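Let me begin by presenting the structure, written as structure tokens, before commenting on it.
In this view, the complex is presented without one of its protein chains, the others remaining in place.
What follows is chain A.
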Amino acid sequence: MKGLIIKDLYSLKKFTKSVLITAGLMLLYGVFLKNTSFVSFMICFFAMSIILTVLGDDEVSHWDKYALCMPIDRQLMVREKYLMIILILICTGLVSCLVGGGMSAVMKLDIVSSLQMSYLAFGMVSLIAAIVTPVYYKVGIQKARYIMIGCALVPTVLILVIVNMMEKSGIAIQEDQLPSLIMNFNIALPVILIVLMYISYHISFAIYKKKEW
């Protein structure tokens, strides 16, 4: 596994510049518009782009076909990929918290709200990663990208539709219910993500086990 991780870390090195530039641009955006939540959100979503590029690089170079001729088995290949995905998600989540929280502190905005947005974005991106990764193993990187876009758009549209319908029918979440809703969400999210990643990993391995080159 160490060799595979080293390979992917070398691949990720090329993103250092673009991550720093993106974080910098988001920072400027947040300062001008006095909106740190958006910044936190976008930095987390950048993780998906990094994950898909790492997976795509492997596909372009036909790496898997070669790697399986080495002393590496299929389970190790899938496990390593998931480890890298989780690492990328955690790192971008931390960067998002640092940048968003830091900006909020400097601009005297609501730090908790910014951190909450980072946490929400981390959850959403992790969910998308859990769905997209088995798709990548099944049908390749191009279709996985389309599914990723769908995964990002569909919930957004659904939430907007639901909120619109609730407003029209006069249903509203009471303000005093919000803290407990948020608390329940914050507690439930890690458990949901662990379960989803676990299921995603097993689906991916089941697909990869039967794959032929």
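A few remarks follow.
Just so we're on the same page, a residue touches a chain if its C-beta (ideal position, glycine included) is under 8 Å from a C-beta of that chain, and two chains touch if they have at least 3 such contacts; residues count from 1.
As a convention for this text, contacts and distances are computed from a predicted model.
Taken from the listed names "3-isopropylmalate dehydratase small subunit", "Electron transfer flavoprotein subunit alpha", "Large ribosomal subunit protein bL19" or "ABC-2 type transport system ATP-binding protein", the protein name that UniProt assigns to the chain not shown is "ABC-2 type transport system ATP-binding protein". Of A:Asp73, A:Asp110 or A:Glu167, it is A:Asp73 that touches the chain left out of the display. Only one of the listed residues, A:Lys2, A:Lys17, A:Lys108 or A:Lys168, touches the absent chain: A:Lys2. Although one chain is hidden here, its contacts on chain A can still be listed: residues 2-4, 6-7, 10-11, 13-14, 57-58, 60-63, 65-66, 68-73, 210, 212-213.
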